[in-house]
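See below for the structure under consideration.
All protein chains but one are shown at their positions in the complex.
Take a look at chain A:
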Amino acid sequence: MALYLPILRRKIGYLAMMNSTLSNFKTSFLSDKNSITTPDFCNSFSRRFHSSKADNLFDFMHNGGDSKELNFPGGIVKFTSQLKFLADVPEERVHCYRVLDDSGQLISNDFVQVNKETAVKMYKDMVMLQTMDTIFYEAQRQGRISFYLTANGEEAINIASAAALSMDDLVFPQYREAGVLLWRGFTLQEFANQCFGNKEDNGKGRQMPIHYGSNKHNYFTVASTVATQISHAVGAAYSLKMEGRDACTITYFGDGGTSTGDFHAALNFAAVMEVPVIFFCRNNGWAISTPVSDQFRSDGIVVRGKAYGIPSIRVDGNDALAVFSAVCMARTMAIREGKPVLIEALAYRAGHHSTSDDSSKYRPIEEIEWWKEAQNPVTRFREWLQGEGLWTTQAETELRDSARKEVLHAIQVAEKAEKPTVKEIFTDVYDVLPSNLRDQEKSLRETIERHSQDYPIDVPL
């Protein structure tokens, strides 16, 4: 308890000071009652700083007569006599960290080495993610599932960031990070079960497709609310900090999500509370149909980190090695120093926002095609892998083939499986089933019995 008293005393002292200074301000302002014109606010203010009383109160923080700087609340600032504003647009945008060039050649020696097994697994998972996305998207188009969202163009972001983390790190996703869950071991069957909302779904058919969640994999269930996961990640990071665990939280969000109040509060708080969280922004240029030029006027998201006092980096989201290195470093920083880190990965949303969207309506098809071909993260990583002698064309064919078969099989099995039972309408609202829901279930079952011929056959009892 004694440890906290000194802090309190300093703060109370400051508060008392502010109160006296304010009353000084009031008297100097009111003393002008005789003048005809109302005192200009700026003039009154400068009058206050000239008053000797105000100076005395700040004395203990004052630099003994040195007027080049002042210890304002928040720290020492140097003065300038130049009337100059910080530019709204920088001369040069923040540079983007890259390890591989467009054709998969190494152009940096400042990166974190990936061991062979990890590199190959990364590639395999990127291909699996692509395959899964393609086939599930088709399944939606065929009417077999109600909705789907792809990670086209963001395979490196998904897999490489996941590869740089440990299983103990908590993931708070938005919705375009199924690859992170895939890396951690969520099976294709589990993905399919959730999309079909069947009995095997560990989400018990409660949510629409792509709202995956798994305690086992430390992947918090996807929610439809935008950017709420950012502040959740900060809270959970606080909990980790109190626990003293060798782990951090990571939260993903898009360029659009950074416009929310949650983004602001979360980054601000994380910096103040000093918690181990990685803020990973997938700046893919689009928030459904809103381009980034309509979303913000800042130099992307990376500069905002500085505004909150958070170390930040901009990386090439299509470069798996760059993403891997950045996340590795960020994780070390977050855990060792117990502080937040911001990563902005620049990429392009090569697919539509979701199956409810047709992006050709608001952007040229040529643009989409160019990004898909010229900047494909999977292709680029493969080229590097092949250059390292870790991958062959034959391996490619085999992988694509088996991935496709696996996904199709998972879908077939999931489609045939039974749906969750009627009981699951009522469970999990609370920890324990309350009496009103017990009564409702009882009444429902009685109705089912009375009208059993009308009861749908695909809802097991």
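Here is the rule we use: contacts are C-beta pairs under 8 Å (C-beta built on N, C-alpha and C of every residue); 3 or more make two chains touch, one makes a residue touch a chain; residues count from 1.
Criterion: contacts and distances are computed from a predicted model.
Note on the omitted subunit: UniProt lists it as "Pyruvate dehydrogenase E1 component subunit beta", one of the names in "Zinc transporter", "Tax1-binding protein 3", "Prolyl 3-hydroxylase sudestada1 isoform X1" or "Pyruvate dehydrogenase E1 component subunit beta".
Residue-wise, the contact with the chain that is not shown comes from A:261, picked out of A:261, A:389 or A:456. Checked against the full complex, the candidates A:104, A:153, A:179 or A:213 give a single residue touching the omitted chain, namely A:213. Within the full complex, the residue among A:235, A:311, A:338 or A:387 touching the omitted chain is A:235. Annotation for chain A: contacts to the undisplayed chain at residues 1, 4, 8, 11, 170, 172, 201-204, 206-207, 211, 213-215, 220-221, 223, 225, 228, 230-240, 242-243, 261-262, 264-266, 268-269, 272-273, 424, 427-431, 434-436.
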